[in-house]
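The block underneath contains the structure these notes are about, expressed in structure tokens.
In this view, the complex is presented without one of its protein chains, the others remaining in place.
Then we have chain A:
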Amino acid sequence: MPQLRDSGTRTLHATEPVPSAEMDGFCRIFGVETEYGVAVTGVEKPVDAGQVAMTMFQPIVSRSRSTNTYLTNGSRLYLDVGSHPEYATAEARAPHEALAQDLAGERVMRGLALKAQTRLRETYGEHATVHVFKNNVDSAGHAFGCHENYLVRRFVPLEAVEHQLLPFLITRQLYTGAGRITPDGFQITQRADFLDEAISSATTRSRPMVNTRDEPHADPDAFRRLHVIIGDSNRSQWATWMKLVVTHLVLCVIEEAFRRGKPSGFEDWAFIDPASANRAVSRFLDAPDAALTLASGETVSALALQRRYFHAVALFVADHREAMDAAFAVSTSMMKHATDVATDSPTAVILGEWDRVLQALEAHDYEALADRVDWAAKRRVFEALRRRRPDVTAIQLEQLELDYHDVANGHLYDSLVSRGQLHQLMTRDEVERAVHEAPQDTRAALRGRFVEAALASGAQFSADWTHLTVTAPERREAILLDPFSAEATAEFEHLMAILGR
């Protein structure tokens, strides 16, 4: 059952950390790690997913001598256990920047898949088709993840995450769930039936909803990195953005409460049984008003609990909007779109979207959500298909549901977008830029410059989130402990000089 322990890597960073300038306000570092599933159809002889994934990573291996690398946009691309291609976005201060990075990951995966497909056709026939699924469950019931990372001020204890944030994360799936056809019927989430523990330090052994493995990739005395596992992979751009921004707002309330030593208002909202509450939320369409029991003994529906969070956050924002907007506004890339920043409030926009989506759910108007909520978009198409072809089989619907998640050769998602049926937050050009360019206001900017210089000079290099290393001809390292800082250090400049920059 729930484990609460700091499995520390604190001694790892032996160098004296420089206190981040960002401790006081509402700034945050956002990241999204997405595992993709791989399959191939139309082959003349059998080929397993592992081989397809290895073929996809052939160009990476010949470039980096490894299936684990960092790209010029600062993100990490690697082949995870179980032959899952995985992409972890570079550190972003602005949620829409994290979204752009995540979409860049889709594009990178698509490029690798189509190249692999060309190669595989030489051996497996001209109809071999590679599928790369941005989803969370395969046909045999193996689950895999889309993990969100939030840098959280360390004075927030793990108990608060479990008791105050988890009920929000469970019920937020009403509008961030990707939906899935299951033996139990259509559920609004992909993963609810695969998560059993509330909080744990492991992810592969057990299936927690929030992981506490303590790898902040930042000053460990100032921050922890909250690793949220409960979320689905989203195709809807709005859904990816929404899960980041609303979770951020709730975290702001919790952080400020501990900073001031005052209650957040979320203290009594923990579920008595988070895993069963999670499964009930996933079956929302069967029983929208299902009563969930809180540890206090009170019962409440998932939607009513979301509404409580909304009201509490709205009250908080009324007092802190300027500071909260400022945390977003430091992002230069967000500023460059602004014609008049003074009249603009990103926080108010988020609250507006949140309110409207809850209103639609309260009115049982799921059609109104179909242009932004993944499960509602799928459900709308499935129902239309059933009307047109009453003989459509369960397996055909399952195929269509997988097709929606296929970033390499899928049709349904692209059709919805090209016909204006899914809200787009990013232009193609913005996504294309994010494939090559790192966010300019975080440590990722330095990593991006380093990778680009290393590749151009042909030097051997390695990297992780806090280290940049040239391994040959001369070993030299730069440590970047503050994820908020894009400022080049002397160490970094020396590294770049070795690379001829």
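Here is the rule we go by: contacts are C-beta pairs under 8 Å (C-beta built on N, C-alpha and C of every residue); 3 or more make two chains touch, one makes a residue touch a chain; residues count from 1.
Keep this in mind: contacts and distances are computed from a predicted model.
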Legend entry - The complex's invisible chain, by UniProt name, from "Phosphate transport system permease protein PstA", "Prokaryotic ubiquitin-like protein Pup", "Amino acid ABC transporter substrate-binding protein, PAAT family" or "Molybdopterin converting factor subunit 1": "Prokaryotic ubiquitin-like protein Pup"
Legend entry - Touching residue (missing chain; options A:R76, A:R93, A:H131 or A:R180): A:H131
Inset, instruction - Tell me which residue among A:L315, A:V349 or A:A456 touches the hidden chain in the full complex. - result: A:V349
Legend entry - Among A:R65, A:H142 or A:H494, the residue in touch with the chain that has been omitted: A:H142
Legend entry - Positions on chain A where the hidden chain makes contact: 35, 37-41, 49-50, 80-84, 86, 96, 131, 133, 138-140, 142-145, 147, 203-204, 207, 229, 238, 241, 334, 337-341, 343-346, 348-349, 352-353, 356, 371-372, 380-381, 384-385, 388, 392-393, 395-396, 398-400, 402-403, 411-412, 415-416, 418-421, 423, 425-427, 430
